[in-house]
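Supplied in structure tokens, the structure appears directly below.
Note that one protein chain of the assembly has been removed; the remaining protein chains are unaltered in position.
Per-chain numbering from 1; labels A, B and C assigned in written order.
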Amino acid sequence: MGAVKDIPARAVPKRALDYAEPILPGMIPDESELTAGVTIVPGRSYGFFTDTTLCIGCKACEVACKEWNALPADDVGLKGTSYDNTGRLSANSWRHVAFVEKIGGDLDAGEGRGTERNTTTMPPFQSNWLMMSDVCKHCHNAPCLEACPTGSLFRTEFDTVVVQQDICNGCGYCVPACPFGVVDLNVADGKAHKCTLCYDRLKGGLEPACAKSCPTDSIQFGELPDLVERARERVDSLHERGATDAYLYGAPGSPGATGDLGHLNAFFLLTDRPETYGLPSAPTRASNRVAPALGTGLATMAGLTMVAVALFAANRRS
Amino acid sequence: MQQDLQTHKPGAADRPYQGVGYYGQPALKASPFGWKTSGYIFLAGMSGSAQILGTAADLFGGPGMEKTARNARHVAMIGATLGPLLLIGDLHTPSRWYNMLRIFRRTSPMSIGSYILSGFGAFSAVTAAADWIGMKRVARVTQVPAALAGAGMSVYTAALLSSTSTPLWAAAPRLLAVRFGSSAMACGAAALSLGERIDGRPGNAERLDRVAMVASAVDLAASLASRREYEADHVAAPLEQGALGAVHKIGAIAVGAGIPLVCHAINAGRRRPSAALSVLGSLAVLAGGMALRTAILRAGNRSAERPADYFRFARTPPNTLNERKRTLLPDTAARRVLP
Amino acid sequence: MPQWDLANSDAILVMGSNMAENHPIAFRFALQAKEKGAALFHADPRFTRTSALVDTYAPVRAGTDIAFLGGIIRHILENNLWFRDYALNYTNISTIIEDDFLDANQNDGKFSGWSEKKKSYEYDSWQYKGEFVPSSLAEHFVNTTESFSDCTKRLKKGPTPKDETLQDPRCVYQILKRHFSVYTPEMVERVTGCPKETFLAVADGFCRASGPERTGAICYAVGWTHHSTGVQIIRAAAIIQLLLGNVGRPGGGILALRGHSSIQGSTDIPTLYNLLPGYLPQPHAHKPHGTLQDYIDHEATPTGWWHNFPKYMVSLLRAWYGEAAMKENGWCFEMLPKILGDHSQLPMTLAMQDGLIRGMFLMGQNPAVGGSNSRLVQSALGKLDWLVVTDFTETESASFWYEGHAVRSGELTPQDIGTEIFLLPTSLAGEKAGTFTNTHRLIQWHDKVVDGPGDSRSDLWFIYQLGRRLKALYANSAAVKDQGIRYLTWDYPEADGKGEPDAEAVLKEINGYTWSPDPAQRQQIPDFKELKDDGSTACGCWIYTGVFPKNDFNHARSRKADGADGPGTHLQWAFAWPSNRRTLVNRAAADPSGKPWSERKKLVWWDEEKGEWAGTDAVDFSKNKRPDYAPDWSTEPSGMDALCGTDPFIMIADGRGALFVPSGLKDGPLPTHYEPVESPVRNPLYAQQQNPTAKIWDRPDNPIHPPGDPRYPYALTTYRLTEHHSGGTPTRSVASTAELQPEGFCEIPPELAAELGIGMLDWVVLSTPRGQIETKAMVTERLRPFAIDGRRIYQIGLPWHFGWKGFATGDIANVLTAAIGDPNTGMHENKALTCGLRPGRLAPDEPRGRLRDVRQEGD
Partner (left out) sequence: MKPRQPRKPGQSRPVLRRTLADRARDFLAEWSLPRQLSGESPFSDAAKSRMSHTLRPRLEEADTVGTNICPYCAVGCAQLIYAKEGRVIHVEGDPRSPINQGTLCPKGAATFGWLTSELRMSKVLYRAPHSDRWEERPLDWAMDRIAQLTKQTRDETFVETLPDGTVVNHTLGIASLGGATLDNEENYLIKKLFSGGLGMVWVENQARV
């Protein structure tokens, strides 16, 4: 929904009054204007800005995603990893809320950490119990998309990355290609799956299910340039208010947007090392290694072929 | 981008990584590739290189090597027929195998490979068929593109593995290609050498053994070099420890490169080379070739499951490589939306 | 206060609530306030997802909230942080109390008027000097030495005795200072275990965000009510807010965050034993309620709004008994059943166990999981002759007879259980129409969109059809005892072919209409001011009048929220009782002269030109009463005429916020810290260990242990998770929520885990005198050991959502809890008790409780 910066404008938009009837004949057109203040137009770039300093770890995003996409339960059981019983993103879990308890201080404090609970004098904003809703990053130069040999993975008219289920033949090459461990094969149906950024909803002018449900607007959906601007302002204001740990992950020029990946359409505001949330600091674009490998390989073959030719030709002369 | 970097506030991102991840949860997903894939990589290499050697023999080896060329075309057909079956068998929706030819993506070694394999299969088949029905001239022409495709068959699999985020595969793209290529050449030579022994043409076998010897030497050198690079990138462990470590060190390096090197070197130094040593060397090459592919593939899958390795790997800037190569690739994104 | 009004707060104290987890959508407004610069505080026994988002977290041992809040009150008074102009004019701070009043401080923790024989208080010594003030709560009648109705009439003779200088030692201000003087920061730390500095940070931070320009809000939930002192905890919060001037103003107030979709509605229109709709008291056999006249004499108050009591009562009787209700027969008053005492859920369970109750209806409630002492509940259900359960799935309460603990441990077989059980499938959201009343009194209509599956019916259908059958069965009875059911008006138009009654018709009756035997002649009543006590009006619940003001206008169904530039009171989005007022007591949003306290905090104000109160909210005051109005006492004014233009609390007899409560509370006029009934420590404040008036049913099937029992050394608190809904019946039945919290567990501090050698996810057994359960351990730094009075006290947290049904299962937490209740509400004490803990599991046939005792008790 609305940006953090314009909270007063977070009130219900005037346009809602056009639909004051209790029972409506159909869905509200361009509903995303009411829920996210965004009009969804093909040809523009959309993404998520996930602000962990607003996340209350309620997992509404996980539920909304599963309810909309009809995803079955996944690897069910108590995991003993704080309140995280999802574990990781998978073919059946396209949103995953990570929980990191730091009540006893920095996880790297080593010996003696946890003996003193510094819970009462907390750095401002979610800090001693990290919660972060992870999702497919919809990379600008997406390794999964670049690796996909069938064209099943493609870039949509909304600049998002989607696996087309009517094309995928389950070769599985996108799985190791992803630098964030997102894409996953469902052995049951033999296809690769991941967040589609609600491709079908975008086509109908609807905000993606997870962002729409997010109670605190920790997950914000919008047009990429707006989101990035909003995110930078958020970091600035957090630093002004003493939360100097805050930084962007995946925005242009930030950690995560490295190794020629370009920016990530789904980027984050974090307050601890990327690794603490299970994210790499400097992922790289896999396809950058095609040319070096192929080139060197062929050169090797050329060299060895020369050797063989020489030996065979020598034989001929004798 | 530059000005972004200036306005960006580092926050906690700049704290050094000290080994704490997210409950040891893997940050990557391992490839679903197993024995079918490693088997294919081995076959593709052997057959592809055999096709090269066959063509070389046919064009430069003179009449004494005509039969060698025919053997080579048979060996090539193993890869051309068995290879696709292994790959299709490895798909999780095999009925859609044909989508591999739906589109071409130069960023995807698997897409590139699909076309290489198709070309190799087609030209190898024509060449072999022409050979059988005695159309020597046709075969002589078509074997050339087949051999070129064979070169691709021998090395594109290395690009396929290294063009992923799996740390072990991504750490040393060039050296992996050298290893796969040289090992492929050695295997092709070894297979043909065995054929020559059976057909009783020891002279040809010895020449092929020399090829194998050189290839093994290259392989050995590359494997030692890559080991240093793996260490530097903190990804070596899976390839060093446990059963996989043994398969790699003993199987791939000692047996696959060491033994043939020794055997063929000894033979090279003798006036009457020993057939036993030659056969032993050839068998060692083939066994080692299989061991190499198996070790690299499985160790790669394991390294993807080791978050600490990946986090360290993704902090050391091998990105210099990637940054430099940026120029090679355009944005694959439909449009550039941000400066 | 409306939830969205939290966004206007300058400070928010969340206590007795895990708001971010259990009311996430309400918490969004707290975060909006924070983004605007408000300070957020959370005081709780556990570090929760709420704590993670606030600025300061204060750890407090479960059951010590009054000590913490009492500390804040002392902080306010000692440092003169209170809002003088507000408190002096709008509260009873200057009122003088009877001379013989004795404070708990002077009396070892008991107030004056304690009768050891009756184990209860006499209220005479708590009264205003020379007056007798009726309760502002539903039951106005209180026992007194003289005739109650006579002495309350004195209120009409003149203003209550005051000392505006606050010097009189008997005035409320001085009494407050004395009473709370012992709640020093040091004492707060000693009792609650909260570090002194942290306490002061919260107290000061919250208090400084109050005054003409600023307001603070307090949010609580069942973390405050589930105690033997629950009501007094909330009273303490009320004192703070009245002193700081945070009542009736934008961004100020106390927000009760309630747990069920219409729990507010089911209190307003009560399925409760002691209330009639609109907070009219149920007639009581042991009160002067013999005839309607007696009842009205003792329940109507001479001054204040409740003076209108008779109009509401007669209109209700007219709505229920229709033509049969006549002046001559007291409008059928005698047909209302009289209660004998406490008929709430805890004694209800015991009455079932003892065979007094023979048949039962369970509608959308699952006491086997949610009821205290679950073993006893399960056994009691098995004592019934018949049981009717209406729910969407088979609940624990419906399956106890073959899956209950006693059956699984082999103590009972289904053959031993004689209960005849009916399990009826119900319609759910979108399958029936009606209204819910949310936690801030907003009555919102929901539509029927589709039919429920198969034989699923709404509970409205069930009760209506049951009523029709019963009326048919009794149609020919001449017995007096059957007149009630025969006279009952029960003709509702049906909305569909399946016999579903039209919910709007029922809502119209609740709203009220002008009486006529012919339904066609009836006109909807727009406002309860038009209700009469002469039978000319019928009204099912007077406070809801206006929800259906015209025959064709259902206000609860209106869907027009204010836009960004609107006032933000959203008066056209549904309907808030009473009379669509969104903020109660909002007269207090203006100063005594009628001007807003500040531009920043304006809500309603006196418009001199129009000669009426104006504002962005519907005013909760007499629309045309001038701010300078003063009653002419020579005429012995009654009702609203007896309240000044500066008396905003119109439901209270003297129109003033009650810092000191003369009557209505069974456990004292002021909050006092008592230890929970089952506590690991002695009360550091008084010799009086626990609430002397607490309801304790200590019997073999509900054993209670004394304080400091070595078998149960650990403090235990039960709680909820955001992923599940109370009893868990709905959320455990849905895969996408069940997988998020798939199993029962308990939270243990690392220090205790280390002492007992318990590792993450190890099985542990928790035990109390009532029973024992096995669950998995979640060792977490979010729980901390407390240093109480020099001793280290460990605390364990236990979510109570789980049962044996659904996808997410676990042992029932309430096996451990006891039937112990707050004296005023009968609310159980499940947020603070003690338990034993050991690593390991229960043997499959090991009883989870002491069924033996239960059997003896029952047979």
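The rule is short, and it goes like this: contacts are C-beta pairs under 8 Å (C-beta built on N, C-alpha and C of every residue); 3 or more make two chains touch, one makes a residue touch a chain.
What you see is a predicted model, and the numbers here were worked out from it, not measured in a lab.
Note that the undisplayed chain, when the full complex is considered, contacts A, B, C. Interface note for the absent chain: among C:L77, C:L137, C:I357 or C:A787, the touching residue is C:I357.
Residue C:W401 is the one among C:Y128, C:Y279 or C:W401 that touches the chain not shown. Here one chain is not drawn; of C:A30, C:L670, C:A735 or C:V779, the residue touching it is C:A735.
For the chain missing from the display, the contacting residue among C:G806, C:P823 or C:G836 is C:G806, taking the whole complex into account.
Touching the chain that is not shown, out of C:Q465, C:S598 or C:S638: C:Q465 (per the contact rule at the top).
Listed for chain B, the residues touching the missing chain in the whole complex are 95-96, 98-99, 101-105, 332-334. Mapped onto chain A, the interface with the missing chain covers residues 1, 10-12, 16, 19-20, 22-28, 31, 34-35, 58-60, 62-64, 66-73, 76, 145-146, 151-157, 162, 164-167, 189, 191, 198-201, 203-204, 206-207, 209, 212-215, 217.
We take it that only the chains that are shown with their structure count from here on.
Separation between the centroids of chain A and chain C, computed from CA atoms only, is 43 Å.
Separation between the centroids of chain A and chain B, computed from CA atoms only, is 33 Å. In this assembly, the C-alpha centroid of chain B lies 73 Å from the C-alpha centroid of chain C.
Multi-chain contact residues, meaning those touching two or more other chains, do not occur anywhere in chain B.
Along chain C, no residue makes contact with two or more other chains. On the side of chain A, the complex with chain B involves touching residues 44-45, 81, 84, 87-88, 98, 100, 107-108, 140-143, 145-152, 155, 159, 167-173, 175-185, 187, 190-191, 224-225, 228, 232, 235-236, 239, 244-249, 251-255, 258-260, 262-263, 270-294, 296-298, 300-305, 307-309, 311-313, 315-316. Across the complex, chain B meets chain A through its residues 1, 4-5, 7-13, 15, 17-23, 25-33, 49, 52-53, 56-57, 59-62, 64-65, 90-97, 99-100, 102-103, 105-112, 114, 151-152, 154-156, 158-160, 162-166, 169-170, 173-178, 180-182, 184-185, 189, 203-204, 207, 210-211, 214-215, 218, 300, 304, 307, 310-311, 314-315, 317-319, 321-323, 325-326, 328-329, 331-335, 337-339. Per the touch definition, chain C reaches chain A in the complex via residues 7, 20-21, 24-25, 27-28, 31-32, 35-36, 47, 49-59, 195, 197-198, 201, 445, 447, 449, 557-564, 566, 568, 721-723, 735-743, 745, 750, 760-761, 776, 778, 780-782, 784, 807.
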